[in-house]
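Missing here: one protein chain of the complex. Every other protein chain is in place.
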Amino acid sequence: MNRKIRVTVWNEFRHEREAKHPAREVYPHGMHAVIAKALSASPDFEARTATLDEPEHGLTKDALETTDVLIWWGHAAHGEVRDEVVERVHQRVVLGGMGLIVLHSGHFSKIFRKLMGTTCDLRWREMGEKERIWVVEPNHPIAAGLPPHFEIPHTEMYGERFDIPAPDALVFVSWFQGGDVFRSGCCFNRGIGRIFYFRPGHETFPIYHQPEVQRVIANACRWAAPADCPPTRFGQAVTPLEKC
Amino acid sequence: MNRKIRVTVWNEFRHEREAKHPAREVYPHGMHAVIAKALSASPDFEARTATLDEPEHGLTKDALETTDVLIWWGHAAHGEVRDEVVERVHQRVVLGGMGLIVLHSGHFSKIFRKLMGTTCDLRWREMGEKERIWVVEPNHPIAAGLPPHFEIPHTEMYGERFDIPAPDALVFVSWFQGGDVFRSGCCFNRGIGRIFYFRPGHETFPIYHQPEVQRVIANACRWAAPADCPPTRFGQAVTPLEKC
Amino acid sequence: MNRKIRVTVWNEFRHEREAKHPAREVYPHGMHAVIAKALSASPDFEARTATLDEPEHGLTKDALETTDVLIWWGHAAHGEVRDEVVERVHQRVVLGGMGLIVLHSGHFSKIFRKLMGTTCDLRWREMGEKERIWVVEPNHPIAAGLPPHFEIPHTEMYGERFDIPAPDALVFVSWFQGGDVFRSGCCFNRGIGRIFYFRPGHETFPIYHQPEVQRVIANACRWAAPADCPPTRFGQAVTPLEKC
Partner (left out) sequence: MNRKIRVTVWNEFRHEREAKHPAREVYPHGMHAVIAKALSASPDFEARTATLDEPEHGLTKDALETTDVLIWWGHAAHGEVRDEVVERVHQRVVLGGMGLIVLHSGHFSKIFRKLMGTTCDLRWREMGEKERIWVVEPNHPIAAGLPPHFEIPHTEMYGERFDIPAPDALVFVSWFQGGDVFRSGCCFNRGIGRIFYFRPGHETFPIYHQPEVQRVIANACRWAAPADCPPTRFGQAVTPLEKC
């Protein structure tokens, strides 16, 4: 891609606006603002944001058609995301090749479950324990420039069994202080779109301020940018190429 | 599994009942009847049938709970399959481990698309051309006892690009007289269920009467029978296993 | 397979014979004896053993041709395994479909490296720390009957990056007390043979006495037993099946 990659950072943006919620302090303008700002520091990206409470959740047809990669953070309000918007995002990924980066509690979003076809359920625990993320595929573009492992000092734990299809590539595996493991960085191709699930991130820990986490998200946006291939067309009855 | 595998063969069963439809001659009692009879010839299986126009499409909660493997053939009436039945089948596969064998035009069924997360679209042509099916993973259980390749004398063509996630195992690839190829035998794990898509089969060609095709379906039922693992449970917040 | 699965348990069998080596106490007759005895408790298996210091390492042409699944434990004497025996085992796996279960330090055996094509290197630490093995694919036959996780109280640690090709199925991931993770149960198809790498096992910890570990090994032997497919033949120039 010879132009900037157009990233839209979508956030539910509710916790950060609740009175006295600890998220207000860590992310006064929302997690999306921190992620978009970090991306904007690179000349590779042009970053915008969109949130649940905007009209059409900020994901109008126009907004999606000018988005190369969509980042998704949701948690408490998955059910409020309208089905027609989910359908629109799904089509833009599968038929149009828009990349999708699903963060943390986005594992339970309608769009991720629809793309995976499974429950996307997992085990979890919120005690602020330590997480260490291990790179298991060091040559993957999403691991570019990372050390062999890095730590999240305090996080919510997500543990296996994570009910997803086996990923097309497994880039990261997490170790947790409390005794669990998790497939933390998972790549999927669906239609002509590329999808990356990245586990870290929580509304009350400053995880999206961490340079390693920002690096992973930027790498993932580069990897998930649309391929140079025509959009998928439907319903083709075809004449034979050979005599029959 | 030390007992018989309980297979339910589901068929839309409309073409075979239409006046003057050629399917009537090839499958006077429906494709499901031929498939179920072939399975019943083996002591491994106990085969039943269910069809679209039965109450709840024959797929009541009880029927599904006593089914180890569900075979699915649909074509013209995918839209008439009720969403709550699709949801029930989905849960029985993903959470309960029921196997699912999707045949031919079932690629566009609601249940297959829901499990795959993609459009499941493909290219097609109905000229009665020849198909040759090649075994690309000879040690896969679904290829057991097959020759390196076998032919379907006359068939409807399905051609790539087949819009599915990369299968967990690719067992068969088809060659078509008219110049196309197709990933004809694809294995997927979704939740704790095993899914096999098998391309051959059409209402007006006697494909389900072919011994090789019957062999593949029987092999697939053995492979897809539920694993010896507990049903998936939801929503687990867990206490730590280590101090944290 | 309607007859017993013939398993040969191969062991380097050096540590257990060294004067004053702690392995003598834990495995007085060798690790192979404990593994073979555990398998023999099931009517599914007929278990034999073979060791490095037997003629041809106990792996004569005849021995291999009557072996369905070979279990491999080696550590300090990988270099003493003769190349022609490695070649013979390789051919028996790839061309003949013999299953191969590679245990623990067998990751550095000539046969495993030859089959993988990579260094099979890893990080390691011997402090007797705790390991917890998590099932990530509960419907895999090798996980049959296992709980969601189980522990090895004291073990040698193996940590990522484990330099293997991405496995065809990843069944287990390990958590270690010292902060590492590892892909502990990995399935591979090579030729018509099935290969399972299983991490646990060490000469001075009683790991092969553990019921869960014995269960995994037995499951793996069932999974890796030869498929019902003809042995691979070489060098086929073929006449066309269609006019050309």
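Couple of notes before you dig in:
We call the chains A, B and C, going by the order they appear; numbering starts again at 1 in every chain.
Here is the rule we go by: contacts are C-beta pairs under 8 Å (C-beta built on N, C-alpha and C of every residue); 3 or more make two chains touch, one makes a residue touch a chain.
No experiment lies behind these values; they were computed from the predicted model shown.
Looking at the complex as a whole, the chain kept out of the display touches A, B, C. Touching the chain that is not shown, out of B:Ile111, B:Val173 or B:Ile207: B:Val173 (per the contact rule at the top). The missing chain, though absent from the display, is touched by one residue of C:Gly106, C:Pro138 or C:Gly159; that residue is C:Gly159. Taking the whole complex into account, chain B touches the unshown chain at residues 132, 134-138, 148, 159-162, 166, 169-170, 173-176, 179-181, 183. Not every partner is drawn; the one left out touches chain C at residues 94-95, 114-119, 121, 123-127, 129-130, 157, 159, 161, 163, 165-166, 168, 176-180, 188-191, 232, 234-244. Across the interface with the omitted chain, chain A contributes residues 97, 132, 137-141, 143-146, 149, 168-169, 177, 189, 191-194, 226-230, 232, 241-242.
The rule is short, and it goes like this: only the chains that are shown with their structure count from here on.
Contacts between chains leave no pair untouched here, as each chain touches all the others.
Ranked by C-beta contact pairs, the top interface belongs to chains A-B.
Separating the centre of chain A from that of chain C, both taken as means of CA atoms, is a distance of 37 Å.
Between the Cα centres of chain B and chain C there is a gap of 34 Å. Of all residues in chain A, those touching 2 or more other chains are 159, 161, 166, 176, 179-180, listed in ascending order.
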